[in-house]
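Structure provided below as structure tokens; questions to follow.
Only one protein chain is missing; all other protein chains are in place.
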Amino acid sequence: MINLSDIPPKGGSPFILPMAAFLVLLVAAPFLVARFGLYHYLAIEIAIWIIFAMGFNLLFGYTGLHSFGHGAYLGIGAYAFGLFQHNVSISLWGGLGAALLAAMVAGGFVALFLSHRRGIYFALLSIAFGQIFWFSSIKLHRITGGEDGLLGIPRPPLQIGDATLALADNRIFYGFVAALAALVVIGLWRVVNSPFGRVLQAIRQNEMRARFVGYDVWRWKWLAFTISATFAGLAGALLAMAQNSAYPDVMSLHQSGLVVMMVLVGGGLVNFWGPILGVLLYFLAREVLGGLTETWLLWYGLMFVVMVMVRPEGLAGLIGTARRREAPVPPARIVETTP
Amino acid sequence: MTLFQATGLQKRFGARVVLENITLGIEEGTVHGIMGPNGAGKTTCFHLLTGHHAPDAGSIVFAGRNIAGLPPHRIARLGIARSFQIMNLFDDTVVIENVLLALPAFKAQTGRIFGNGFADRTLIDAALAVLDMVGLADSAWSKTKSLSYGNRRALEIAVALAAEPRIVFLDEPTSGLGVEATRALAALIRRLRTRYTICLIEHDMRFLFGLADRISVIHWGQVITEGTPAELMANKWVARSSLREAV
Amino acid sequence: MTRMLEVRGLRKIYRRGLLDRTPTFQLSADFAIDEPAIVGMMGPNGSGKTTLFELVTGSNAPTEGEVLVQGRNIHKVRTDQRDRLAIHYHQSYQVRHFRSYTPNLLLDAAGSAYPLVHLFDEPQFNTQDGYIGFMLDFFRKLRAQGRLVFLCVHPNERFHLEIIEEICERFIFVQKGTVTALDTFDALLAHEPARAYLGTLLPGARP
Amino acid sequence: MLNSKINRRNLLASAAAGGVATFMGPWTHNRVLAQGAAKPIMIGTTTDASGQYANSGADERRGILMAIEEANARGGLLGRKLVSTHIDTETTPATGSRVAERMIQQEKCGFLLGGVHSGVANAISQVAQKYGVIYFNTNSSSPTEAGQNCHRVKFVWDGNGTNFAKAAIKNSINAFGGTFVLLTNDYVWGHDTARTTKKQIAEFGGKVLEEILIPQGTRDFTAALIKIQQLKPSIVAAAIGGDDQKALRQQVAQLGMGNKPVWLNNQQDWPDVYGLPADNLFGVFGTTWYHELTLPGVKEFVEKYKKMYPNEAIKVPGNVFYNGYMAARELFAAIERAGTTNNIAVIKALEGHVMKARDRMQHFDAMIDARTHQVQQTIYLATANPRPKDKDDLFALLAQAEPKDVVDLDAPAACKLESYEATPTFDA
Partner (left out) sequence: MQSILPHLINGLTLGLLFALIALGFTLIVGVMEVINLAHGSLFALGAYFALTTISGGPLATSEFGQWWLTFPLGTRYAVAALVGPLLAGLVGALLEVCLRPTYGKASLYGLLLTFGAALVLEESIRLAWGAGEQNLRTPGAITGAMLIGGMIFSTYKVYAAGFAILAILCVWLFLEKTPYGAIIKAGAHDSEMVRALGYDLGRLRLFVFGFGAALAGLAGIVMAPIWGLRPHIGLDVVIPAFLIIVIGGVGSFWGAVIASLLVGLSVGLTGAFVPAWSMVSMYILLILIVGFRARGLLGRKSALEN
């Protein structure tokens, strides 16, 4: 396996080419979708899934914990946001705060059970908890609206100081989501390169060694799970705003499997940018293939199978292999460029 | 002064008693050897001493404190470092990162979720110094995977030393090494013995007899005998064996 | 005073099958050892040494008779505590596999924290590595601590006999299921089946 | 069958219309549209092609397509051709949301039709309301669709749980006795339907012995069936949907429990029962239409279906197809009545509109309720046909209820339609 973030020459500095490319893409997206005959709402959904997938990859790719029930925290965020609007007050920041808190608490609770487990037992328990959340979201229909979903969730206006910006229009809302996505991606880039992120990666590489070097692995795994659940909660809140509703389906095993698929196809196991590539590929494939054939999932599934067979590192791995042919950075320079 | 004292350790796995009544003491500043034939329980004993397994009975006192049953990371933070027999490194990264992760100065700042873990020049220097001790400073920025077998062994030791331990446990450091590398390793341990207390599990008895101050022999899950190399050599059957040439 | 080990009217009969009751192998033993000692045991392959060890440690049930370790019938001791009375070492590890059809709840406690009888089944003696010396030290240490040590050897080199002579105080010779206790090394050498078994290793015989 | 030839042809045709737009981008598309006065009216069919209601989704879509083809054969609407586009809503509300956004924003659809799953229908209608695009919920029978979740732009075409319960309970108590066990799917539709059922039972002097909640996704009903045997009710009123219903039906048939006690199922959608053995069709259930109704026009309608879809697994039209067809046809009629595609004008043309029984091939006139936007129509009670004419003749009709007798009286209070002013104007 290739390292997720080979020690970067400028270690953790956000001023790098891929970051610039990502930000440009984020800004250009509304124009690009129109240019390719797609629609704004798609750009919103992609940006939300980027937040979700990137947060998920902190757990999946960086810490090496294979959660298959992460959709649950997306859903919890969405419901928390909606319930806050319905029952507390119409407030953007309040709703986002509630969503983050709810997902963090739920993730933190589940992580108590999961952190001591490894491999398939971890995966299965994560599925079991995900299913229970999913099931509860349908079962508690008095609160959640059951399988019809929690409807009529408003998009509260964005208030910063005295300035107010209505988010009802998809274009403006996209701007808001994109800004958050940019913050999340920059933030995560800093996190994975920070001492904190280094320890997570060390745990992925060799849990036993990390323990004997003196890290309380259990606590670190708990933290990673909780943090990534919190990111999912943020994505969930934005999704609730985008759809004006919160639905139980996003919590289903199927959807949780999708994010794993996206992250893997994109190359999240080997590259920071992998999840973004995966999300883009999935959504574009769905729009383009889905517009041509109703059996697009068959083709996407086939592509996925072939990918796992021949190129399990995913898209980013493909790009990475091409790049690694270039000469490696001389070590001396790496040290020197750090202040 | 006895830095590390294990008394009456017992370990069962299901119905199987793997270790029985293990008692050994390690004096500060010495090299203590543990030897025994294959399958005699050496590695399990090692796992017990370093906290990988908790003993079913008995006590382990390190610097006046009973550490039996503590989780490995707590034991590690008390100043006990170990290497592994099956090499156990952070393989997806570069050599220096293995050492960095073990530095107490790095551990102190792992709460930082922003910023660069490698921006701190003093950390890098400290890690390089440790690598230099085992002769790996030149490979600091190479991929861990690309290291030769002998260098990986050296890195195992470097990771253990980076934690600035009071006692270092080395699990069969010579296994798989050639004559030349073994000799280099012996030289390295001789250099280290002035700074650390060392406990070595070894299969290679010549290596051990040449280095250790005291040796415990483990067989059938028990300490069957113990003494200085000279005391052990006094036995006529030992004197008849090829060990005689080692000392 | 209780005897260290008493093997009383012990018989083990293996039969061909459930229906065909023809005995295929029989072992009978009747001996007692009162004091801590190092006992050498010998006998040709298939003579029943390992069966005798298993019977003494309680991992094999006798057809009749009993084995008393310090007065306790080992077959009536809880299976998870039998190794506190007698223990069977197989080359480099310990055998702790017991079978009993009576639940442990109904059985007695061992009443000992460390095995009283140690049975070493053909330890690997190799002059090269020096472990012989450590092992012999260990046997002596056990004896000094008041334990009974059985040492089963299958001598095929002369130094094996040297080891036996050096360390063993008493001997047991097993031949075709018959167990003979012998008090001294000389008695062993005088025992006719033993002589036949040792053959060329005997002092004075031509190698 | 979803992917048989005729369907695929339609699919490709619509893909050609939608697909071209996809690749050329809306610029090209818009330029073409801007030039001609005869720009086509885009109709979005938001039917499920996968998931739990894939089969029903395909059937209602066939109905919609048949109505479109008829309208185009007559020269289109207001001199404009009708072009349909379809995207799979996957029986998933979140997908419905996205599909609606795409239909309106990218495909420039002026009208959306199709919906079986109430969650999907709600998701679509929320988006539709946001843009002011008229949406026809063709086949979802949750009472909330015309109650708390109603919208100014949404019209609900199917009879709902309340309608069926009202048609069935009184008759059943008189005929079979008054002790009930309720089998309720543990989600919104199940609970809503059960609530009405309980109310009806109380009103007509029946008694509920127990309500057994069945989680969605239940495959084995033995535990519930054992309980029913132990409780010995005279009637089991089941509100079980989709796949669960199919599994239940097979297991009840296996046990031979289909006749005693009497089973009152809610509506049985034709695609769900078509092709099943006769003993799977026990009990009394509701429907809005049947292809063997002895009413004028039915024969011709069935012939037309057979001609258009000769290779379908479903050989005759059923209630789901019928709803899809009728909804689309009435939409087009309303556009013509309004003389414009302006959404408010079309909505006003639809509200309160009375559809003649003869046109709808039902026993009584139907009406689009202006307060709830639900079509109030004839409800038929049916049971398995003991003497079928042919293998498609599955139902024996027992009775028909007049719309006024089965209307949901609570719905208008629950339904708060948005005002015309609060509904964005939209011209297709």
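When the chains are written out, they are named A, B, C and D in that same order, and each has its own residue count from 1.
We take it that a contact is a pair of C-beta atoms (placed from the backbone, for glycine too) under 8 Å apart; a residue touches a chain by one contact, two chains touch by 3 or more.
Values in this document were obtained by computation on a predicted structure and should not be read as measured data.
Trainee: In the intact complex, which of the depicted chains does the undisplayed chain touch?
Mentor: Output: missing chain touches A, D.
Trainee: Give the residue, chosen from D:I212, D:I240 or D:L350, that touches the chain omitted from the document.
Mentor: Considering the complete complex, D:I212 is the one touching the chain left out.
Trainee: Looking beyond the chains shown, say which of A:F31, A:W93 or A:F113 touches the absent one.
Mentor: Going through A:F31, A:W93 or A:F113 one by one, A:F113 is the residue touching the chain not shown.
Trainee: I'm checking contacts with the chain that's been left out. Which of A:V105, A:I172, A:L253 or A:L292 qualifies?
Mentor: Hidden-chain contact among the options goes to A:L253.
Trainee: Out of D:G161, D:G241 or D:P271, point to the residue that touches the absent chain in the complete complex.
Mentor: Only one of D:G161, D:G241 or D:P271 touches the chain omitted from view, namely D:P271.
Trainee: Since one chain isn't shown, list which residues of chain D touch it in the complete complex.
Mentor: 1-3, 49-52, 54-55, 58, 186, 212-220, 222-227, 229-230, 243, 246-247, 250-251, 254-257, 271-272, 274-277, 280, 313
Trainee: I need the residue numbers on chain A that touch the omitted chain, in ascending order.
Mentor: 66, 113, 116-121, 123-125, 127-129, 131-132, 135-136, 139, 253-254, 257, 260-261, 264, 295, 297-298, 300-302, 304-305, 308-310, 312
Rule of thumb we're sticking to: only the chains that are shown with their structure count from here on.
Trainee: Quick check for you: compute each chain's CA centroid and the global CA centroid, then name the chain with the smallest gap between them.
Mentor: Closest chain centre to the overall C-alpha centroid: A.
Trainee: Using C-alpha centroids, which chain lies at the maximum separation from chain C?
Mentor: D
Trainee: Go ahead and note the Å separation of the Cα centroids belonging to chain B and chain C.
Mentor: A distance of 38 Å separates the two centres.
Trainee: How many Å are there between the centre of chain A and the centre of chain D, using C-alpha atoms for each centre?
Mentor: Centre-to-centre distance between chain A and chain D: 37 Å.
Trainee: So what's the Cα centroid distance for chain B and chain D, whole Å?
Mentor: 73
Trainee: Graph shape for the chains shown, where an edge means the two chains touch. Line, ring, star, complete, or other?
Mentor: Basically the chains just string along in a line.
Trainee: Per the touch rule above, enumerate the chain pairs that touch, sorted by label.
Mentor: Touching chain pairs, listed by label, are A-B, A-D, B-C.
Trainee: Of all residues in chain A, which touch chain B in the complex?
Mentor: Listed in rising order, the residues are 1-4, 6-7, 11-13, 187, 190-191, 193-199, 201-202, 204-206, 208-217, 331, 334-335, 338-339.
Trainee: Using the touch definition from the top, list the residues of chain C that touch chain B in their complex.
Mentor: 80, 83, 89, 92-94, 96-98, 114, 124, 127-138, 141
Trainee: For chain B, which residues are in contact with chain C within the complex?
Mentor: 15-17, 20-21, 37-40, 205, 217, 219-222, 224-225, 232, 235-243
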